[in-house]
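Partial view: only certain chains, each at its native spot in the assembly.
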Amino acid sequence: MLEELKKVVYEANMLLPKYGLVTFTWGNVSQIDKETGYFAIKPSGVDYDKLTPDDMVIMDLEGNKIEGKYNPSSDTPTHIELYKAFPNIGGIVHTHSSWATSWAQAGRGIPCYGTTHADYMYGEIPCVRCLTKEEIDGAYEQNTGLLIAEYFKNNDYEAVPAVLCKNHGPFTWGKDGHEAVHNAVVLEEVAKMAARCETINPQVKPAPQELQDKHYYRKHGANAYYGQK
Amino acid sequence: MLEELKKVVYEANMLLPKYGLVTFTWGNVSQIDKETGYFAIKPSGVDYDKLTPDDMVIMDLEGNKIEGKYNPSSDTPTHIELYKAFPNIGGIVHTHSSWATSWAQAGRGIPCYGTTHADYMYGEIPCVRCLTKEEIDGAYEQNTGLLIAEYFKNNDYEAVPAVLCKNHGPFTWGKDGHEAVHNAVVLEEVAKMAARCETINPQVKPAPQELQDKHYYRKHGANAYYGQK
């Protein structure tokens, strides 16, 4: 079942090594089928160069495995909480991509220093706190998802489709798995340039709000005029 | 019409991913035909791996589309102002290349620290100010071009064929699209080495004026002796 979903999720997963976002098995992509409420996700700890579409695991939002010969990614409970909290998304990515993870390890959100960032993400990319000992010792991966969801109760998850988890790494999302991967690439590039720009000018300030507005709304919303819309 | 122009502009655009200067669709090259006053430019938001020569858009300097099935790059009004202000150029490039953009985000011009820079660009590569709210809310892309043109009223656009736009990224130009791409590669390399050299020696000073003169005039002007001239 859901052969087409498994295929596109496989393809989105294979983009992670293509774009240099993963070492070994350090990343995963999922995508949800809105009709059935099932989602497909990468199996846990399987090498990218051995992966096939058929290896994708089909799960429901209660965490039951519907189909698949492998265990799903150990981050599956995080994906579930994000699908529950963000009704308009269709795909999720987790990586340990080098620059984004360096910011996460540093415990800092990524300020919006320019239009590359503003074209895709509206304002600072947040870094949510480390989980408490209780949260870690309990349902760790689920609690990671709940913490992200909590932050976005008061923030627009569609305007900022990315988050850093302190001492851990990034999650990104989008309308499907491919868009979530696209946002993971953007995040890595933005994270790299933000770090370098702080080295070049330690007193650097975020881009003016009107420039952030201009670039974000040039590509998003009713008045967008970028591309072939 | 202008089939040859579309072909060379296509080829110049394809050099951007080849040289690692663009992620996704974040860049564009144009080239002008001096006889007709028309220029060809990359369409907006079209993936490089799907691009064909036929996708190039032909525009005039009043901003009218002369030919093409796509919308032109959203940066087209910037290109137009540069063609109007810089009569001796034939090609323009815009990218978000990583190191040059980091300097632009940092809001700093790139000092001439050595002969790699001096071989191509005479003196500091300027970083022009961010646009005002009025300029951004108005004809943003045109105003970007006007601001660059304003700076070069009192500076030699042929001696420094590159500029950084604060919080945004670089533009470069040259006698045609290929030379503009060449200068974009040089800019990125120079931006990288300038940042690293400031880390290695925070007190570093620009190269002596006589060395800058020597290298620039070794390759440019009546007494050039570099290459096969």
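Going in written order, the chains are labelled A and B, and every chain counts its residues from 1.
Convention: a residue touches a chain if its C-beta (ideal position, glycine included) is under 8 Å from a C-beta of that chain, and two chains touch if they have at least 3 such contacts.
Everything numeric here is computed off the predicted structure, so don't read it as measured data.
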- So 2 chains are in place, but how many copies does the full assembly in this file really have? 4
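Note that in this section only the chains that are shown with their structure count from here on.
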- Message: Can you work out the rotation angle that lays subunit A over subunit B using Cα coordinates, in steps of 5 degrees?
- Response: 90
- Query: Quick one: subunit A and subunit B, Cα centre-to-centre, how many Å?
  - Reply: 33
- Counting only contacts in the complex, subunit A reaches subunit B at residues 113-116, 182, 185-186, 189, 192-194, 196-201, 204, 207-208, 210-211, 214, 218, 225-228
- Message: Could you list, by residue number, the parts of subunit B that touch subunit A in their complex?
- Response: 23-24, 26, 43-46, 70-71, 74, 96, 98-99, 101-108, 130-131, 133, 136-137, 140, 167-169, 195, 198-199
